[in-house]
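I have placed the structure first, in the form of structure tokens, so that the comments after it can refer back to it.
Missing here: one protein chain of the complex. Every other protein chain is in place.
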Amino acid sequence: MSLDIGVFDALLLTGVLLAAVAAVLVPRRTASVAVFLVFGLLLALLWARLDAPDIALAEAVLGGGVTGALLVDALASKQPHAPPRRLWTVVVGIVAGTIAFLAAACVVSRLSGPTGELPRLVDDQIATTGAEHPVTAVLLNFRSFDTLLEIAVVMAAVFAATAVSDRSWARELSASGELRTIAMALLPVVALLAVWMLIAGTTRPGGAFQAGAMVGAGLVIAHLTGTRHASTRGRWGEALIVVGLVAFILLAFSTAVAGEGWLVLGESWASAAILGIEAVLAVSIGVGLARIFLANRNEPGEAR
Amino acid sequence: MRYPALLPALVLLPLLLSAMVALVPRGPRRLAGAAASSITGVLGSAVVLALMIDGGSWEFALAGWEAPLGITLQADGTSTAFLALMTVVGVAVTVYAAAEPRLAGGPDFWPLWLVLWAGLNGVVVAGDLFNIYVMLELVTLAAVALVALGGRSAAAPALRYLFVGVVGSLLFLLAVALVYAETGTLDLLQVTAALEPGPVLTAIVALTLLGMGAKMALFPLHAWLPVAHPAAPAAVSAVLSALVIKAGVIVLWRIWFGLADDATAVRALGVVAGIAGAVAVFWGGAMALRSSRLKQIIAYSTVAQVGYFAIVLTLADGSAAGWSGGVVLVLAHGLAKAAMFLAAGTLAVAYGTDRLSHLHGAITHTPMTVAALGIAGISLAGLPPTFGFVAKWQLLMAAIEQGAWWWIGVLLLGGLLTFGYTAAMVRATFNRPGDDEVPAPHRVRSVLAVVPFTLAIASVVFGVFSAGLVDLVAEDPTVRGHG
Amino acid sequence: MTFVDLALLAGPAIMMIGLVGHLLIGDLLRRIIALNVASGGVMLVLLAVAAREDVPDPVPQALVLTGIVIMAAVTGVALALARRVDAVSDESEDR
Amino acid sequence: MIILMTLLLAVGAIFMIAGTAGLLRFPDLPTRLHAVAKADNLGLGFIILGLIVHTVSNGAGAGVVVKLLLIWALALLGTAVNSHLLAVREDDG
Partner (left out) sequence: MTPDAQVDYSIVPLLMLLTSLLPAGIIFCLREDQVRWRTTLNMAGAVAKVGFVVALIPPVVSGDKLRVSMPWVPGVDLVLVTDAFSLFFVALSAGLWLVTTIYAIGYLEGAPNRSRFFGFFSLCVTATTGIALAGNLITFLLFFEMLTLVTYPLVAHRGTKDALDGARTYLAYTLGGGVVLLAGVVWLTALVGPVEFTAGGVAAVADLAAERPGEATAIGALLLIGMSVKAAIVPLHGWLPIAMVAPAPVSALLHAVAVVKAGAFGIVRVTHDLFGLSVAGELGLLPVMAGFAGFTIVYGSIRALAQDDLKKRLAYSTVSQLSYVALGAALVSPLATAGALVHIVHQGMMKITLFFCAGLFAEVQGISKISQLAGVGRRMPLTGAAFTVGSLGMIGLPPLAGFVSKWPLALGGLDAGTTWVLPVLIASTLLNAAYFLPVVYALWRPEPDDQEAAVPAVPPRRRLEAPAALLWPPVVTAAMVLLMGVAAGWTYSPWGLAEIIAGGSYR
């Protein structure tokens, strides 16, 4: 990865910075969401430039896709009149921000060089983890506890969103003919992509999260285009959301009781376990994110 | 007698149970939730007992990978104390919520409560910095959802709490990033050994102070607490004030006493934190005196008590008495605050409101609840023979060891202020002459009075028989690490 | 002054922009957006740290992945709450 | 080969700029939609062609070419659907 700053790099960084400032400053909601989507896209490019393809994928799908859908959907309700801050507080805020930035900058510049100790450890242990791609190995073997908790966070978010939203579920949207055909065309592609990304995860950038987000996006499209079976309501929906975490914990318990210890994946069956877990995680994240989207979906009017 | 393998179960079991309880239809969910919570409580107390008997500190490397690569969980004396608090208050809140669903916010309470409990246990035993970040997010998310259960008007406070929580988490995540950039490892013990004094360390400590200050509502960043805690259902606000605040406290203490050293910048931060703490004590107390609603008074009292936790940063620097005083203060505050909020909930059920002006006659009709409120207030004020007094005693000793007479003033005057608003609350429940016959408007189930009362009595019993617990906590590795 | 160093500086900058924006703005939706921007900034710091060597360090990349998913989940909840807050304020206004 | 590639990329860029200019200049929604949909897609097409030329000259396999074309196809599909929806909403909106 060439470290010297090329024209493209300079453009990219300034683009990201400008998009960030614009996303925050622009007064109208719709414009702010639009600029934020651009910011998400540029960020994805930046991650690719920083040689982190997984993250670029995730940013594109999650940042742009799911969060974007949520934000655009939130535009439906009108912008309540929020009192503008007094000029004085704005100035103080900006000054404080710059001081904080300068402090952070000088701290960051004083950082000592990378020890590179952990990457070396990852490389010489990766053989036993059952996943060639280092990021997936870290996520699903070395630091599998973090991933487990992250799924718990998603599950908690789903509980929270459903608890907060009124119980009245968005009814099936009756969509016009064209949308239905689009859905027919798009959904299989999305499903295929999701499965491919899941499989690729063990060897190339990809994995549970990106696949999960794809599944989520697919479900959202399905819901918006009114296809019947896309509903994640009812017992099945709840079960699918929870299955990821339950499977992961049961795996942990079984390895603790039967295997050598919590979440210790034996070399022989590690890759199978990882793939299995990733599949279940993908389903759970997908249905979970879709459910969060649905929870936001019911228009306030209908909510009463 | 060492079972470090039990540590992950503290987090994973409640999560598993929460997932299962979520699948139970809304009707019998209360029963399932109560059963699940009691299982978690039993597990928690088993681990705490084993830790106490063993006395040492346990480490456990997850997924079989040692420190820098994998995630380790570690439980020392302090975590034992925090775990004990979370188990005791957890069980009490479970019984309370099971008895009166209205005070827990309906059936949605149970899965979120189990997730919250898992997160709290996780933060206390976590040994890896990023793991702490994820645990804190889990706790904040669950806590926000629980606050939102308090009805439609609770949405705004819940959102405000979420914003502050997430900002706090981001600041902490930046600190974690700096730690990794500087030392190349995320394990707490390795980081404390590897980090040398310098601008980076000061930045890390400052960011953690800011981040955790937001999460535990330390003075300048406290505005969300007096809005969020009263809006939540009673059982939830008890958990928030008694336990969730402590998650931020233990992370701040672990990192502060692990990393802080005699560098002037860090010492200056300590003074700033101390001043913020002192202002919090007096401001919280004054606001509590002025407010006219029970739950608001108790919420402001939390803001005041959090001020003490910040003062402990300077008091416990290198003094075992200060450290044990701080931890005992956390426990005493936990017990007392849970008792107070649950008692307020019971009074709200009995009298339909928590406005002080409408609580006349409560002392005759719900004597146990008012007694719980009074005793808890006495423990918060740090008056003998309660648990709070033990904490105040140790902190005063630490203050004198360091010759910091101004902290003595804050500690003593803060106690008086605390007693001021406790007396105001108890006084409001006396019956005006002649209306003794007016019964409480709604009958209250006895469980709702017994639970806060037992917590209050527990703080008296611990106050007298506190030797065992204080010894357990006194010699804590982080203090010896650099003290 | 390599690209990574520049990225390391841009990280805190974006974070500060996001945080200051979040604290100053009144409208809930735009505050959520500012929060996401800030989170992007922190992730940038982490990834810049990961990219300091020729072979990128997988550990911070895994952390960022987890962070992004958490931030998406939190944004979902925040939007649900914001929608309810707006709904409540609408009710109170038109009452 | 380099000349051909730069030529294609330049043409693509011009079309892109034209589309954006149209977006800014035209008064109402349908005309804007028209401009963006047509010009940008065409511009994208040329850019993709230029990229194909570039990758082929560097000895890339057929897979890369197929993927690039797939990207273009998806973009076309996306713009078509969006502009249709917006237009339909515009009429009965």
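All chains are identified by letter, namely A, B, C and D, in their written order; residue positions are counted from 1 within each chain.
Note that a contact is a pair of C-beta atoms (placed from the backbone, for glycine too) under 8 Å apart; a residue touches a chain by one contact, two chains touch by 3 or more.
Not measured: the values here are computed from a predicted model.
Note on the chain not shown: across the whole complex it touches B. Touch with the chain omitted from the figure is made, among B:V48, B:V134, B:L356 or B:L383, by B:L383. Within the complete assembly, B:L412 is the residue of B:V42, B:A223, B:L412 or B:V447 that touches the hidden chain. Contact with the chain that does not appear here is found for just one residue of B:A193, B:A223, B:I400 or B:V447, B:I400. The residue from B:N121, B:T183, B:S324 or B:S459 that touches the chain not shown here is B:S324. Against the chain not displayed here, subunit B makes contact via residues 324, 363-364, 367, 378, 383-385, 389-390, 393-394, 396-397, 400-401, 408, 412, 415-416, 419, 423, 427, 430-433, 436, 464-467, 470-471, 474.
Here is the rule we use: only the chains that are shown with their structure count from here on.
Each chain gets a centre from the mean of its Cα atoms; the one farthest from the centre of subunit B is D.
A separation of 28 Å divides the Cα centre of subunit B from that of subunit C.
Spacing of subunit B relative to subunit D, judged by their CA centroids, is 57 angstrom. Within subunit B, residues 130, 134, 137, 141, 144-145, 148, 155, 158, 174, 178, 181 each touch two or more of the remaining chains.
Residue positions of subunit D in touch with at least two other chains are not found.
Touching subunit A in their complex are the following residues of subunit C: 1-21, 23-30, 32-34, 36-37, 40-41, 43-45, 47-59, 61-66, 68-77, 79-84, 86-87, 89-91. For subunit C in complex with subunit B, the touching residues are 12, 15, 19, 22-23, 28, 31, 35, 38-39, 42, 45-46, 49, 59-60, 63, 66-67, 70, 73-74, 77-78, 81-82, 84-85, 87-88.
On subunit B, the positions that touch subunit A within their shared complex are 5, 8-9, 11-12, 15-16, 18-20, 22-23, 60, 62-65, 68-71, 108, 111-112, 115, 118, 122, 130-131, 134-135, 137-138, 141-142, 144-145, 148-149, 155, 158, 174, 178, 181-185, 198-200, 203.
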